[in-house]
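Of the protein chains in this complex, one is absent; all others appear in place.
Take a look at chain A:
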Amino acid sequence: MTTDPADTSATPAPAAAGPAAVREAVSCAGLTYAFGGTRAVDDLDLGVHEGEVFGLLGPNGAGKTTAIRCVTTLLPVPAGTVRVFGHDAARERMAVRRLLGYVPQQLSADGGLTGRENVALFARVFDVPRRERAARVDLALRAVDLCDAVDRLAATYSGGMVRRLELAQALVSAPRLLILDEPTIGLDPIARTGVWEHINAVREATGMTVLVTTHYMDEADQYCDRVGLMHRGRVRALGTPEELRRGLAEREATDTLPTLEDVFRDVAGSGLDDNTGGGFREVRSTRRTARRVG
């Protein structure tokens, strides 16, 4: 399903369509967030179904990270509503946070701690009782294949291992919604595949919902159940990668199936210009992450 790029209203979530709709893990309605005079997120409507891997795609500066930060309660919700499994992200912050596992864009494991200590910290702050803490930490580390490196300092890990460690940190509290902000940025193709394989294995084993932002269209095409293409603070197209690609092929009356990037260029229209690419801080953060993993 795509929307006209000229149409500034965001695409409504399919789940809002009727009483038989699937349950939504995340629902945003009219979400707006501005930095000064710049609307990073502009009247965003979005629904993420329970149990799916949902990819929020777009270039730097599209508003993906700001939207994610509103969902995670890191930013307030000045206009509109954000609900996570029915909990209002503005009013029930603690309830929302207990449902979340969050992996930020930066390599956020503490290099001064071992892998086990990094995960144990998150077990502690999510109130895992002492009697089951060690078992949970071991399980989370085993789920991401880090058993052999648990007692090494995270500073000695490769980029892919750090990402897997962060995944273990997020998993130790049994979240219902896993939020990953650019999880594969800066990784080599093999490490990227490894990270995605672990994300999928965890999803298969736990059934948790995964909300991921990325600007790698090929990854989204391969690993996401549904994607939302975001540009200038709004979702311009929403659907399965297959639906979006077939939709464009039909509109252009071509037999060659276009890529998601083609779809994105189509829905963004002439909007891909010098204003895309994100602000200085965002680009610096992205580059820093890429440098640390590379």
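Basically, a contact is a pair of C-beta atoms (placed from the backbone, for glycine too) under 8 Å apart; a residue touches a chain by one contact, two chains touch by 3 or more; residues count from 1.
Just so it is clear, contacts and distances are computed from a predicted model.
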Suppose you had to identify the omitted chain by its UniProt name; would it be "Cytochrome b/b6 domain-containing protein", "Nitrogenase iron-molybdenum cofactor biosynthesis protein NifN", "Transport permease protein" or "Acyl carrier protein"? "Transport permease protein"
Per the definition of touch given earlier, which of A:Ala29, A:Ala90, A:Leu113 or A:Ala249 contacts the omitted chain? A:Leu113
Using the touch definition from the top, which of A:Leu56, A:Val195, A:Met208 or A:Val235 touches the missing chain? A:Met208
Mind pulling the chain A residues that touch the left-out chain? 23, 50-51, 69, 72-75, 85-87, 94-95, 97-100, 102-108, 110, 112-114, 117, 121-129, 132, 135-136, 139-140, 143, 153, 169, 171-176, 203-208, 285, 288
